[in-house]
Each structure stands twice: as C-alpha cells, then as structure tokens.
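What follows is a single structure, written as structure tokens, with notes after it.
Rather than the whole complex, this shows some of its chains in their spots.
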Amino acid sequence: MDAYGHINNVQVVRLLEEARIHAFGPPGGTGAFGQEPPVPLFSSVATGVQALVVEHRIRYTATLDYRNLPLNVEVWITDLKAASLDVAYRIHDPVDARVCVKAQTTLAFVNGEGGALLRITPEQKRQLAPYVGPALFR
Amino acid sequence: MDAYGHINNVQVVRLLEEARIHAFGPPGGTGAFGQEPPVPLFSSVATGVQALVVEHRIRYTATLDYRNLPLNVEVWITDLKAASLDVAYRIHDPVDARVCVKAQTTLAFVNGEGGALLRITPEQKRQLAPYVGPALFR
C-alpha cells in the first residue's frame, strides 16, 4: 500500500510478474515444481536458457485500491516474432471489475549469460497460438 | 526468487504481511473495502488509530522453494497483553507441507501519529479469544 492507500506502482510490476509465471511457469532451471502451468512457455526451456525481460510498458488507467481480495489479471500473447514475444495484461479491480492497469512485457530467450538470442521455436508458437490476441499499445 | 531459486527472505516478510491482512483486514482508514476478514481486528479500529509493528521474529526452518502455487500460512494470536498482541505464523510448503517459516509479529495500536499507546479493548479480546494459541518463541 502506498501513502494514498493504493497499491504502489512498483508492486504492480511484481503482480505482473506473478501473473506471467502463473500462466507460463517459472523460468526453466529456477524455482521448483508447483503445478503444470496452462502454457509451459518458461518452464519448458532447455537448461541454461534465460528468459529476459526486454521492455515493460504499463499504463495505470485507474487507481488500484488496496483490498484484502485477489486481483483478476487477464494474460495473453500479442506479438509473436522470430526471436521475441509480447505478453499483454489487464488488471481488474476485484470489486467493481474496472480495468486499472494495462501492461505489456516484451520477452526474449538467450542461451546462457550474455549468450545469443534464441528463435521462438515452432513448438513454442504452436503452444502459444490459442492465446494470441490484440495488442494493447499502438 | 533469490539467486538460489528460493523465495527471498525479505519477500517472506511481505508474505507474512499479506497473511496478517487477510486474517485481520487492512488497517482502518487505509485501503478499500474487500471482503469481511475472519476477524476484523485491524479494519475495525477507529479513524486515526494506527496499527504499528513493534517487533518481528522470523525463523527460516527450511528453504522455501519458489513454486507457481499459493503457500499455506497458519495465523493465530499468541500473547494478548494490555496494550499489545502477538500474531504467530507458520508457512507451509504447498507441495510437501513441511514448515518452512515460523514467525511472530508484535503489534500495538496508537492514537494517531506519535500518539499514546491504546489498550486492547474487551471487544477486541472477545473477538480474538477463539484464535489464541501457543507461542512459537519463548
């Protein structure tokens, strides 16, 4: 909670991270087994492959009140390119359902520390296809 | 997640805060309505009353792996004094159920910024009585 009783805008970025990991699994080689995510995009990468956040874009469209209720976060894919993809999010207030945050994370996969950019594989594209939707920004 | 793939010990303290607010409501005059907590200890205080954390004691008894599953946190009251109380917690791993963290927060209520310490009211004691249990630390 920030000084105004809202969820601090930094913590919103952490909530996006949680939503992303809930949808796609913890990055391969990190964390521990939990549940099979809906799409094992991160958790299925080969050992040594790192999922890097390349860009964040976050629009705070309404103040996000701090409540003792979980938030609803929609997560989908918007821009599936040769070597990167965008995850889009909409955070809804759990009481009045209005959209409080629209956000987008651009991700890329690299082969180990400082390694080469990896292409999104046909298998990854096939997994993600049902979850591709419209972009939130331009 | 920390450098070892565990939940960072700082984030554990945030998880305790979330569990405490889930059980007792957001502090009065802060945040917004969500759901009625099991015991509205914090959310029912008079306007201007601040709930202060006086002490934290946290024992990390097993590494808490980062998983894409919610944690189970037990919360109870252990030391109901004239002007302070202790909240006790046990965090369980959601897969193997072992206890990873034992913790305790000492709380006091004060009347506004820098104000006098408030006594725990008979009404608060009555509300909390069913949740009083053994202390984790002596």
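Observations on the model:
Going in written order, the chains are labelled A and B, and every chain counts its residues from 1.
One rule holds in what follows: a contact is a pair of C-beta atoms (placed from the backbone, for glycine too) under 8 Å apart; a residue touches a chain by one contact, two chains touch by 3 or more.
It should be emphasised that the depicted structure is a prediction, and the values quoted were computed from it without experimental measurement.
Whole-complex tally (this structure file, single sequence, 2 chains shown): 4 copies.
One rule holds in what follows: only the chains that are shown with their structure count from here on.
Separation between the centroids of subunit A and subunit B, computed from CA atoms only, is 29 Å. Contacts from subunit A toward subunit B in the complex involve residues 1, 5, 21-22, 25-26, 30-35, 37, 65-69, 94-95.
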